[in-house]
Every structure is written in structure tokens, then in C-alpha cells.
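Left out: one protein chain. Kept in place: all the others.
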Amino acid sequence: MSTTSEAPKRRGKAPAGERVADWADGRLGIYGLAKANMRKIFPDHWSFMLGEVCLYSFIIIILTGVYLTLFFHPSMAEVTYHGAYVPMQGVHMSEAYASTLDISFDVRGGLLMRQIHHWAALVFLVGMFVHMMRVFFTGAFRKPREINWLFGFLLLVLGMFTGFTGYSLPDDLLSGTGIRFMEGAVLSVPVVGTYLAFFIFGGEFPGTEIIPRFFVAHVLLLPGIMLGLVVAHLILVFYHKHTQFAGPGRTEKNVVGMPLLPVYMAKAGGFFFLVFGIIAIISATFTINPVWVLGPYRPDQVSTNAQPDWYMGFSEGLIRAMPGWEIVLPGGYTLALGVFIPLMIFPLILAAIAVYPFIESWVTGDKREHHILDRPRNAPTRTAFGMAWLSLYFVCLIGGGNDLWATHFHLSINAITWFVRIGFFAVPVITFIVTKRICLGLQRRDREKVLHGRESGIIKRLPHGEFVEVHEPLSQEQLHTLTAHEQYKPLEIGPEVDENGVARKVGRVQKLRARLSRGYYGEGNQIPKPTVEEYKELTSGHGH
Amino acid sequence: MKKLSARRRHPLAALVVLLFALAATGGLYAAFAPADEAKADTSAQSLAIEEGKKLYATGCSSCHGTGGQGTSDGPSLVGVGAAAVDFQVGTGRMPAQSPGAQAPDKPRVYDQKEIDQLAAYIASLGPGPSIPTEEDYNPSGADSAAGGELFRTNCAQCHNFTGKGGALTHGKYAPPLNDVDPKYVYEAMLHGPQNMPAFPDSVMPPEEKREIIAYLQDVNGKETASPGGFGLGGFGPVAEGMFAWTIVLALLICTAVWVAARTAKARKS
Partner (left out) sequence: MSSHTGTHEDENLPGERETAHGEVANRENPFADPGLPPHEPRKQDIDERAAKRSERTVALLFTVSMLATIGFIASYVIFPIDQMVTIWPLGKISALNFSLGMTLGIALFCIGAGAVHWGRTLMSDHELIGERHPIEADEETKQKVLADFHQGAKESQIGRRKLVRNTMFGALALVPLSGVVLLRDLGPLPEDKLRHTAWAKGKMLVNQNTGEPLRPEDITVGTLAFAQPEGLEEGSHDFQKEIAKAAVMLVRLEPNDIKDKRELDWSHEGIVAFSRICTHVGCPVTLYEQQTHHVLCPCHQSTFDLADGARVIFGPAGHPLPQLRISVNDEGYLVAEDDFAEPVGPTFWERG
């Protein structure tokens, strides 16, 4: 990058940079690449920076993670601790836990690197989640970006498991409890569960294999796949060019914004340092996962407040809310549904959001490219679905932390669990309905604004004594922005009997599609946007 | 000697010997036993019991029954011992103010003298653990690492890794152990207040209780350092996740808004 940016600046003055660039171009063809990308346009919007938060925290995690591997021993061999931390001296523990204590208390700056690594991991997942919500609610996942949506989704799932394996590595009492849970979950798998558990753990729980195996997954396998996906994700972002919100001069055929060189080089490059700086300051002032007070893992010890990191919290909520169903089948086989059902619902919840773009494009039948983003209110059903999904996720998160909710709000833990059991079904439905009403209300307000202008707050008294509020007409920019969105018509499958009285065959799938389409775009599910005729009629009537 | 040997067979001789032996034993006991203190103690003790009984009658009997036998509103206090009274009344848990899943700690109602009197009265109802002395619970010199192991086996499941407290069933909870007087920690382990199980000396010797107190002071005392920075309550991943979702995310979004926003135009300024 540095060679390419130097070339045009120093032309004539010092050809050294140019000569280097020429050398590279002869072997890599960089001029061709730079021609398309150096002045690439990026639109300005803060929500477009959320993806960068993820990218940068990923880089921070890799940098600090490499440092931590220099000191961490992924071994479950038993040692007796004799390091600097007094309340653990003389305690039996695994080498993994002992080396984590050493990183925290005997390596200068080791504690800071651990905390940056862990905070950045939380920020990475928060960032991916929020980025995904942005993409979802603005409809940025539509053609041609469905594949990139899936890449992003895979990154989220892989990020969750990379986080889980990393959280487990110190082999402390908290994370060991998490691994124990994993063993129980694997054991619940019908038919092969017991074998799987023995293969994963290299024998009976806890064995001596799981930490080294998790280590390989955490530092090599999962981040390797993620790195590939991140690169692919970025290539596609460049290839598709960024989406933009509707506005004057912004069309489906262009992208309006600032060039990569120099403005986004400064802004995006600078943002990396800003993110890194904020995480470093957080890590200097707020402790995260103080493993030294947790103690080494022993299968017969436990602490209350045993929770996974937040991104696994919703699966914890599913497990906690599940009733204890267990069926013994004839022949002496046991179905541990109390564990296995939540274990299956967990991927289903994730999959629901992952496949949504394909469902929507099937319902609309829209094969065109979309580069102008929707405002969430203009896609009420999608927004309502997204909010329902989020509310489900949040109900599960409450369930995952029910013991802390109980102690901090003086509630009964059993009552919270019952709330989660009922809320799991009820809250998403209520959220769906409420969100849709709110979206439609906002659409009506937009329509009012376009047709009658902005409420100025100025009260005018007319000659005959009537008081009216002055409405300021909107500028053409605003009128355009508020009416730029497209509105689909509901899909019609036509009469069951054609004009000749012959029954047409209409497939069940097609009927479902038509019904969904009515639910999306039928009467009452979207507010018709104002037409030019309506506008003209009203404005001429007002005498403006 | 003739006389003695002659009277040896006297019918009353056995009685004399018996009386003599009893007197000698009693004398020996009187010589070796702290007789005066015992006497003083007994009288002070009986006075305290009397006072305690009065306090009990006005403050406690409505729930625990006039003789400490318990009612539907409160458990029997026969045999709970002085340590239980000192803990419950000393931490303000008793007298309970309102019915609920469990009695919370609050500013205490009785002073230490009254508590001792109440304790003496309750202890007189039946044998139970007595109030520990300073040297029982003073943690100085105890091995806090060993205490940590004991804490994680016996206590952490309810009270959290460092004694931050945790939830139990139906609104009950294990209280946080921050700033709890070592005496009360010791007493609680000794007799098991409310729903907490007891860890009597037969199961957990006094030395181990001191180790646990030493560990608690190391990880959850006033002087405890939190090397990594502010501890977010010590509740683990839930608090950390909330922090990441609120403060950290807000900081990052504010920064993003600043990065992406348009610079002020000359005309409008």
C-alpha cells in the first residue's frame, strides 16, 4: 500500500518510489489493481463503520493472541503453583492455569495483553452482532450481497466458538464448568453421543487432552478459517461497492462519497488506531476475567454465577429454561431431551436469521440488484421479523443470567425461569406486532410530511379568527429522500379457475408464497407512499 | 496401730473411708478447679439468662414461642446455641421485619450486651455452639491458599468465587460476604443460619475456618487489590458482557459518528 501511495506524490522529484512501484507492477500488476481501487468511493455514514470495528478488533485479537502464545502452556499436566500470586501458592493446578497466572503476575504487560485480548474478543462479537443488525434492518443483504451476508454470518458463528475455546483455555474453575457443560451436551446426542464425548476428550472427562485440542482449534483451525472468510468478505465489499442511503444524487447506479485515497485512508486507518486505543484504555481500567480469583478447575468444585461469555449467553438461557424431559426408550436407551432439544434450537435460532435473505427474495421474486438501502420503517415486515428475533435472543439472554437478575432485582430465580419459558413463545410475537405497528405509524408520518410539509410550530391566526399551524413545505431534496423507496405489490396468484372455466393448478408452495407476499405488501401492511398527483392536488389547494 | 487395726473391722469403717475419699476428691477438685470463677460465672450467667429471657419475651417470643419452642412463624431455638443468636441478632437479621423468603441483614436493633444476654438465654434452652473468641476467628497467619481450596469446595457454590453472593431457589439468596466481620463468618459456618448448611468443627476444624476467613480477606477485603482495574462487581461474564454492550459500544459508536460525520461548513458557522 505504501509503495502505491508514494508513486503519484513524488513524481518528478524523487523517482525512487516510482521505481519500486514499477518493479512491483512488473511482477504483481499493482497498477491495474490500484487503478480500480485507489480512488474507490466510500459513502459516509457512521453505521458503515461498524464492520470496521469488527475487522480492527479481529486484528487486535490476532496481535495480542500471538503475544499470549509465547507464554501460555496448553497443558493439563498437574503442577503446584509457586508464583507471585499469594492466594494460590501451593495449590494443585494444571500447567495451563499456572501459565495464565504467570502471564498475569510475572510477565510485565502480560496482564494488559490478556485483558486487551479478551476485551477485544467481546468487542469483536458485539461489533459483528451490531454490524449484522445494521445490514439486516437496512436490507443490505439483498442481491448481490447474499453470499457476503452468509460469510458474515459464518464469521459470527466461528467467532462464537473461537471465543468459547479461548475462554476455556486457562482451565480455571469457571471455564472448566463450561467444558463440563459441553461434555454433558455432547453426551446427550442420541446414539453416538457417548462415543463422540470419549473421542473429543480422549477418554473420560476431563482427561488431559481437551485443553491442547482446544488450543489448536483456538489459535490455528478456527482463526485460520476466519481469516480466509474475512479476506473473502472484504474482497466482496470492494467488488460490490458499498451500499448507500437514498438521497439527492444517490442512485442504484452510482455510489457517492469520499475516495479511499486520501480521505478513507485517513479515516478508516485512523479508526483502527481509535478502536485499538479505546480497547487499550478499557483494558487499563476495567478488569476482565480475573482468572486468579477463580481457582483451578476441579470437577467437584463450582461457583455460582457460572456463565459463559455474553455471545454464548443465549444458549445458556435455552438450557436453563428447558424442562427436564428425559425418555427411556425400550431396550435401555435414554433420550436426554432436556439437553438435546436446546442443543438443536440453538443452531435453529441462528439459522433463522441466516436464511432470511433467501426467504425474502423468494417472496418478492425480485431479481434486481439493490444498492440503495431501505429505511427500516419502509420494510415493516422485515423490521418486525428482525426485532422479534432480537427479542427472542434477549429473552434467552435474560434466562442465561437468571441468577444475577434474581439477586440484583430481588426476584425469584424460578419466576424468571418461568418468564423465559413463556416469553420464549410470547415475546417475539408481541414484538413482531408492535414493531410492525410502529413502522406503519412512521410511514404515515413520512407521508404526512411529504404531503403537508413539516410542522413548524408557528401558530398563525387567520383573518376570520381560525388558528392554524404553519406547515413548511419540504425541499426537493427532502421530498426525494422520503419518496425514493420502492413499494412492492402483493403477489397475485390469480383465480383458481381461468376464463374458460378450467381449473388451474396452483401449487401449495405458490399459495404460501402469495400469502406471505400479502403479509409483506398487502393492504394494511404498508402505507402507500404519496404520489405526485396527490402532492400536486394538495399543494395547489393550499395556495402555496 | 493396734487400735487402728482393731477398728478396721468396725461396721462404720467403710462409711468413714467413703466419706474421707469423697472429701479428698472434692478437696482436690476444689484445689485444682477454678472454683471462684466458676461461681462468679454462674451467677453472672444466671443474671444474663434472666435479662435475656426478658428481652426474648418482648422481642422474639411472638415468632419463636414463649419458651423458644418455635411456632409456625419461626423455628425452634432449642439447641441452636449462643453463636446462632450472636450471628442473627448481631447482623440485624433478627428480629425479622417482614415475612419473606429469608431475613436480610440490616442495622442491628440490640447492642452487644443485650445480644450476649439473649444468647445466654437461648444457650440455656439446650446445648449448641457457643460464641467464638477472637483467637478462634482471627485470620492472621492462616494459610489463605488452603482457605481458597476450602472456599471453592464448601462456599463458592452459593457465595461466588470471591464471596459476592448468589441466588438460591424461590427468591432466597446467599448474601455477599464483603465487609462481613470475621466473627460472623465464623459463626455462620459453625451453626448454619437460615438455609445455609452448618460446617461444624467435626466436619471443618476451627483452623480451616480461619483459613477460609484469611482467604476471604485476601480476595474480598477492604485492602484487596484488583490488579486488572475496576472489577465490575466480580460477577463474571454477565457483567463483562453488559459493559461491552453499553459503555464500550457507546464509546465506539460515538467515535464512529465523529469519524463519519461531515465537517462543519463555513456558511453555517
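Read from first to last, the chains carry the letters A and B; within each, the first residue is number 1.
Simple rule for what comes next: a residue touches a chain if its C-beta (ideal position, glycine included) is under 8 Å from a C-beta of that chain, and two chains touch if they have at least 3 such contacts.
In this text, all values refer to a predicted model and were calculated from it rather than measured experimentally.
Annotation: of A:A24, A:V263 or A:L411, A:V263 touches the absent chain (contact as defined above). In the complete complex, the hidden chain is touched by one of A:T162, A:S175 or A:T304, namely A:T304. Checked against the hidden chain, the listed residues A:D22, A:E146 or A:D366 yield one contact partner: A:D366. Note on the undisplayed chain: of the listed residues B:D86, B:E187, B:E208 or B:E240, the one touching it is B:E208. Interface residues of subunit B facing the missing partner chain: 75, 150, 153-154, 157-158, 166, 168-169, 172, 174, 191-192, 194-200, 202-205, 208, 223-231, 258-259, 261-267, 269.
In this section, only the chains that are shown with their structure count from here on.
As a whole-number value, the distance joining the C-alpha centres of subunit A and subunit B reads 48 Å. Chain contact summary for the complex, subunit B toward subunit A: residues 101, 143-149, 152-153, 156-162, 164-171, 173-174, 215, 218-219, 226-232, 234-245, 247-249, 251-253, 255-257, 259-262. Those residues of subunit A that touch subunit B in the shared complex are 44-50, 52-53, 86-91, 104-105, 111, 115, 119, 122-123, 126-127, 130, 167, 173-174, 267, 270-271, 274-275, 278-279, 282-290, 293-295, 298, 300-311, 313, 400-404, 406-407, 410-415.
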